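With one protein chain held back, the other chains of the complex are shown just where they sit.
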Amino acid sequence: MSSRTPPLLELDRADVRRARTLARKVGKPVVDIASRHTTVSVERATLRLAGLSGADHERVPWVNHLVDAVREGVGLEHGVTQPVWDALRRGAAPDLLTLAQMASSRSVDFRLPEGKDATAAAKQSRQAVAHGIRTIDRQRAARERLVKRHGDPEQRPWIYLIVATGDIYEDIPQAQAAAREGADVIAVIRSTGQSLLDYVPEGATREGYAGTYATQENFRLMRAALDETSKEVGRYIRLTNYASGLCMPEIAALAGMERLDMMLNDSMYGILFRDINPIRTFVDQRFSRQVHARAGIIINTGEDNYLTTSDAVEAAHTVTVSQLLNEYFAKEAGLEDWQLGLGHAFEINPDLKDSFRMELSHALLARTLFPDAPLKWMPPTKHMTGDVFRGNLLDGFFNLVGALTGQGILLVGMMTEAVVTPWISDRDIALQNVRYVLNAAGGLTEDFHPPRDGFIQTRARQVLGEAIDLLQQITDEPGRAPLLEAIADGTFGEMKRPATAGKGLDGVVERADGYDNPATTLLETGATR
Amino acid sequence: MSSRTPPLLELDRADVRRARTLARKVGKPVVDIASRHTTVSVERATLRLAGLSGADHERVPWVNHLVDAVREGVGLEHGVTQPVWDALRRGAAPDLLTLAQMASSRSVDFRLPEGKDATAAAKQSRQAVAHGIRTIDRQRAARERLVKRHGDPEQRPWIYLIVATGDIYEDIPQAQAAAREGADVIAVIRSTGQSLLDYVPEGATREGYAGTYATQENFRLMRAALDETSKEVGRYIRLTNYASGLCMPEIAALAGMERLDMMLNDSMYGILFRDINPIRTFVDQRFSRQVHARAGIIINTGEDNYLTTSDAVEAAHTVTVSQLLNEYFAKEAGLEDWQLGLGHAFEINPDLKDSFRMELSHALLARTLFPDAPLKWMPPTKHMTGDVFRGNLLDGFFNLVGALTGQGILLVGMMTEAVVTPWISDRDIALQNVRYVLNAAGGLTEDFHPPRDGFIQTRARQVLGEAIDLLQQITDEPGRAPLLEAIADGTFGEMKRPATAGKGLDGVVERADGYDNPATTLLETGATR
Amino acid sequence: MSAVTSDESGVTELPSVLRPYGDQTGDGMVQVSFTLPMPNGKRAEGAALQLASRMGIEPALVVHAKAIGEGFTFFVVYGPVKHLVEPGLVEVVEREFPLLSGKEINTAIKRHLRRKLVVVGACIGTDAHTVGIDAILNIKGFAGEKGLEYHREVKVVNLGAQVLIPELVERAREEKADAVLVSQVVTQRDAHISNTTAMSAAFREAFPAGKVPLLVVGGPRFEEGSAGSLGVDRIFGRGTTPGEVASYLVHALVPQASVSRQSKGA
Partner (left out) sequence: MSAVTSDESGVTELPSVLRPYGDQTGDGMVQVSFTLPMPNGKRAEGAALQLASRMGIEPALVVHAKAIGEGFTFFVVYGPVKHLVEPGLVEVVEREFPLLSGKEINTAIKRHLRRKLVVVGACIGTDAHTVGIDAILNIKGFAGEKGLEYHREVKVVNLGAQVLIPELVERAREEKADAVLVSQVVTQRDAHISNTTAMSAAFREAFPAGKVPLLVVGGPRFEEGSAGSLGVDRIFGRGTTPGEVASYLVHALVPQASVSRQSKGA
């Protein structure tokens, strides 16, 4: 972390407190709703933690078969584990995998155990799931060990680079090359559309579009390759992937077990940009964040995305509001400050007078509001054009803001943003750009002192004020969960998403009174068995 | 001029005074030497002011023929005008041009007039030369009128762009295009080697190497074209060319008569980088600067060049010393502060830690030492490579220093610096770069406050200290003009140039007691007749 | 379909052949960059020159060569290209319809179609880039022009992103769509091409010949002139404005109106 957290903005502390209080007020009802529901993906994630993996010959994962069969048989209101371990206890199959295989042809009858049967099923399922949780714990310890051995990057911000060939075997050497050239964090961009698959693909994959499928095997291959490179370059190279989407809980579980280090996980991205049902999203999000909290994974939120559909000046305060909500939801799920890679982006029209200073002001606002979070600073995308020479220049000024405002994670911008997914040379040019700016100009923080009530302070206060007003407005919305109303109204990213529509709605199930999920219990209590 | 001259460095006023005193001490003996000599080019310039122009069929200018003939006949110790107007009075030829033509075949006998003849010749030559001086005065007034009509650029720094096709007819549309895209000053780079020609080429030219010949007609054509463009774009577009070289006095005279607005004119560039004899240079320089002073032309000095042969960190103080000397020589020749485009450059190795801040420090030092001079800020050249993407980035950070330190004139850097003389597209990309930086980040001056005794202040003080030490050392050199010794020792740009060698030495003539030059008289007294 | 012209009207003042321009007429100068999967060194530099020469750059200068990892080298090359450019041979797709004002559009539809013109829009496949199609359809519009929704006589059904092709065909049928507008922004591995051809095939299968709605695709990276091979009626590229699209729809679907203006336009 940058040793110095610049107290440059002189925000009114009362305003900051007020903003947080409002965020809690807006977020709490949604957490309550999330706690009263489960989803097919939460249940599948639980089975994955219990050790069920693999897929049939059509690549449909066994967890999907089993959850679907249970749902058809007895419903998911009590969770998937009760009927499943009850069936195992009853000897319907010798093990979980066989049970799932039999269930895929609907040759198992499930029932909801009661009394002692229920207690026994609960106990055995908890044992099974605890196994997965301990794998996560072990991976977290392994990460801590490796970081100690190889070391953290020397500088802040950490340099975050994306790889997106669609083919894990092309991704690997590119990621390794990038790390050798200075990348601290590698993100493997996911194949477009994966987030809408209601299952997690299996195995090593070579056929993604504009990204590579997120699979357990791809996670494993890349993490192993980067472990080697970490040794070679003498610093621990972090690996990132995307949790967002219909399988958020499962991917979070896989990431924890395969030692990914950061995960894209936003409370609203799926809703707004993927038209995933809001309830589905909030339920999945809470579970996935509990997993990330346990795994010591840093989450990356997606506020940058809003600025691709809304204007970055007019909608600046929506970013702040979303950051406050992401913070609230994250802490509620057990994440700590150092795990909050809250997002924001350099997306103001560069032709605007003083656009660079406005970026500075917005970036400082985030820095000041969340002094202990490793903010993730996202590069220009919307105003990038096919003029790659200009593109590299803009990226340089983006990097300068990153350095001047003490950002934690710098997502490296590419000059070809408006043209193609990054080429190998684009990454190289981009890293050279970052190195120049951090090395030659990074120390400029010493000389950067926005004066009291100057342009930068004034703008930051204005944005914070607008954020407070918006939060206030949201709390004034009707209904039990005003945030859901606000999302339905198009408050964020100009997307209107009612809670009664969207993809994955049919995978949402209201919990019955006897609902049991040993994963949730282990995560919420911190227990290991 | 930037409304605000940042007092950011807190230099010790006594140090600054000391530096100036030393510069005067070093410069004065050289001025004395310059006042005791004339050169062939000073005499030719005088004839040009008196209206003699054109060349023979081999393109040898008539002024060269006439000066050479006089020199052969009676020597130049008394100046060229006495023998020439004496010959005219004696009816050797009906007019100056015919006289020169006759002199070229050595069919005129010159003598040194005495008594009344001498007085009459002096009077008539003064009348003739005063004509040229009044042309210069009229052009200066015309410039003032046009600036009033079309306006000055809206922003500081003024944007200075070079054109260098070698063909005046390709230069013109390129210059006009550049002005439309935002250039405030157009410099037509001169054909390589012209500065070593001991005559000024004639007419419109299409065959330069890496630049276009500086000729009176090329000056006229370009100025006329830019006058049109000034009208079109609603701001007065300034035109620059190069005085330096063996014909410095003549080119200065032509520039004054053709209304150029700025001229490259350095007290030592010709000596160091063109191996022109030091005495020749100082004599020519003094005369040319007197002309520039009269013409209201802004001079541009060449300190940037030193940093291409010396290291920009180690030799930073030599730039300061040269600026102080250029200032002294300029003021002695009658130039005012607003005419002193003192040079400095962004030439520190960009891979050096904190290189950008060191550039800021050096640029601020110049700004603080010369608060009323329109400093000329030169782009990176030495550390530019064939990586044009990186090149455009470096130029962006160069532009940022220009904006942050209130430079007066920004010479626009080109991404192809290490590859070719600029292409039309390079200029366009470069201007776009400048526009972005000035517009988006220019206001950052508000937030830029190097702290007391921080990196930037400390470095600036160090450089000033080293400059004072060097000036002190120079004054300690032996001989009547220690500066000449220092130049001979390789103090500047690591070039050793003894006063007894170098090109153009044979064109230097010690003045006799009766030496008369009406141009010098008119320039020094400010008289118009 | 679009009128392809090679008329010389626009080129009369242009020479019949010309070359790229660096800083002198006819110098032919170009800049090229690429990566070769070879370790940096003399052989790689030679290979870069070989490629440049095969591209017609001669003499080519490798002005920058930089190793990327161990097996790759990035090059920047400058030089004159020997090829000539013949502007006269360029087939310019001229706009084949007049640009109409909002009022003209409404009037034309009202008078000549006598019902609302129905447009169904979507991003298909897994493409979630809606900014482009929204720019065309939503009231908010683009580049200062209001989107299609703004026109009283146009009914817009915007299905949003990630619409499956069967779903799109079904909705088009339900809504009795006159035109189907589809956006495709992701182009990696030619996703836009396969999605578009699949889409047009589905429509041609689902509707009787002559009853297929007008098929329009748009996005920043379609090749001009490829509408035919994609099986659609028209392509709109980078920087399209809603007014252009509305005018085209009237031209293509409201024949009277377009005839009555044709003379003045284009």
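Just so it is clear, A, B and C label the chains in written order, and each chain counts residues from 1 on its own.
Simple rule for what comes next: a residue touches a chain if its C-beta (ideal position, glycine included) is under 8 Å from a C-beta of that chain, and two chains touch if they have at least 3 such contacts.
Since we're looking at a predicted model, the values are computed, not measured.
Considering the whole complex, the hidden chain is in touch with A, B, C. When the missing chain is restored to the complex, the residue among C:146, C:171 or C:221 that touches it is C:221.
Only one of C:81, C:105, C:179 or C:230 touches the absent chain when the whole complex is considered: C:81.
Only one residue in the set A:60, A:120, A:420 or A:512 touches the chain that does not appear here, and it is A:420. Contact with the undisplayed chain is limited, among A:165, A:229, A:339 or A:517, to A:165. Panel shows chain A; residues 164-167, 170, 174, 385-389, 416, 418-424 of it touch the chain omitted from the view. Panel shows chain B; residues 166, 173, 176-177, 180-181, 192-193, 196, 209-210, 273-275, 308-309, 418, 420-421, 423-425, 428-429 of it touch the chain omitted from the view.
The set of chain C residues touching the chain not shown comprises 10-11, 14, 18, 20-22, 25, 29-38, 41-44, 46-47, 50-51, 54-57, 59, 61, 72, 81, 83, 85-87, 89-94, 221, 223.
The working rule: only the chains that are shown with their structure count from here on.
A separation of 60 Å divides the Cα centre of chain A from that of chain B.
Across the assembly, chain A contributes residues 429 that each touch 2 or more other chains. Multi-chain contact residues, meaning those touching two or more other chains, occur in chain C at positions 33, 66.
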